[in-house]
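Please see the structure below; I have some questions.
All protein chains but one are shown in place.
Coming up: chain A.
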Amino acid sequence: MNWVSENIALIGTLVLLGANILLLFPSTGRKSGIPGFLLLPVTLAALGWVFLQPTGDLVRDILFYMAAGTAVLGGLLMTTQRNPVYAALWFAVATLGVCGLFVINSAPFLAAVTIIVYAGAIVVTFVFVIMLAQQEQGSGYDRIPQQPFLATVLGCLLVGTMLLGIEKTFGPDSSRLSVDRTALHVSSLSVENDLGSPGGVGRSLFTDYLFAVELAGTVLLVATIGAIAIAPRRPQGSL
């Protein structure tokens, strides 16, 4: 098929990624995850080779590879960890990697707020719940995925579709479906100045998206009042 041969790089990378995830998944029969970890650098290199091209600015490239690699690695290991506490911590690492990408693309405010909200609040809550609820690491059937193959295939299909969509929308030649490496390079997308600074974010929120912001604020207020109304009142005592 013509389409397949044009996108062979993308499909091959996705297959490699899927195989790696399958190898990293904990299972009952196999104890060691060493093959998965050995394949990991190959997968990361393939991802980089297909989607990334150096822009010429060495420092920026190194920072980009570090941040992107951290995000992908954190995501992979989060999915495949047997221990839920480690999974939550890898989620935090993946968030930090994504925040690094935000900083590189001159959106420091977004990066800081993402760290506060995700790594600082949400993952901490996850860790809390896991630590409180987890009794002796959970049972065996909780520690291995039920449908590893199906999950991997569907996930990789989803990622591939999204990447193709991005390429089709933002690529230089939208009619062509083959992966143009320069078009998909994230840091080559032009970023408007000042958009990521606190002032830029505020201006955009309170002019272009004012209605959405007000709506979200109202919904949050209603939710807060509802939470107070639902919360049980203790007749005596404080906590």
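Everything below uses one rule, namely that contacts are C-beta pairs under 8 Å (C-beta built on N, C-alpha and C of every residue); 3 or more make two chains touch, one makes a residue touch a chain; residues count from 1.
Heads up, the rule we're going with is that contacts and distances are computed from a predicted model.
> Absent chain per UniProt: "Methanethiol oxidase", "Extracellular solute-binding protein", "NADH-quinone oxidoreductase subunit H" or "Sugar ABC transporter permease"?
The missing chain's protein name, per its UniProt entry, is "NADH-quinone oxidoreductase subunit H".
> Looking beyond the chains shown, say which of A:I8, A:L38, A:M66 or A:M131 touches the absent one.
Residue touching the absent chain, from the options given: A:M131.
> Of the listed residues A:V15, A:L63 or A:V85, which contacts the missing chain in the full complex?
Looking across A:V15, A:L63 or A:V85, the contact with the absent chain belongs to A:V85.
> Which listed residue (A:G12, A:P35, A:G165 or A:P198) would be found touching the missing chain in the intact complex?
Missing-chain contact among the listed residues: A:P198.
> List the chain A residues touching the unshown chain?
Touch set of chain A with respect to the missing chain: 59, 85, 89, 92, 108-109, 112-113, 115-116, 119-121, 124, 127-128, 131, 197-198, 233-239.
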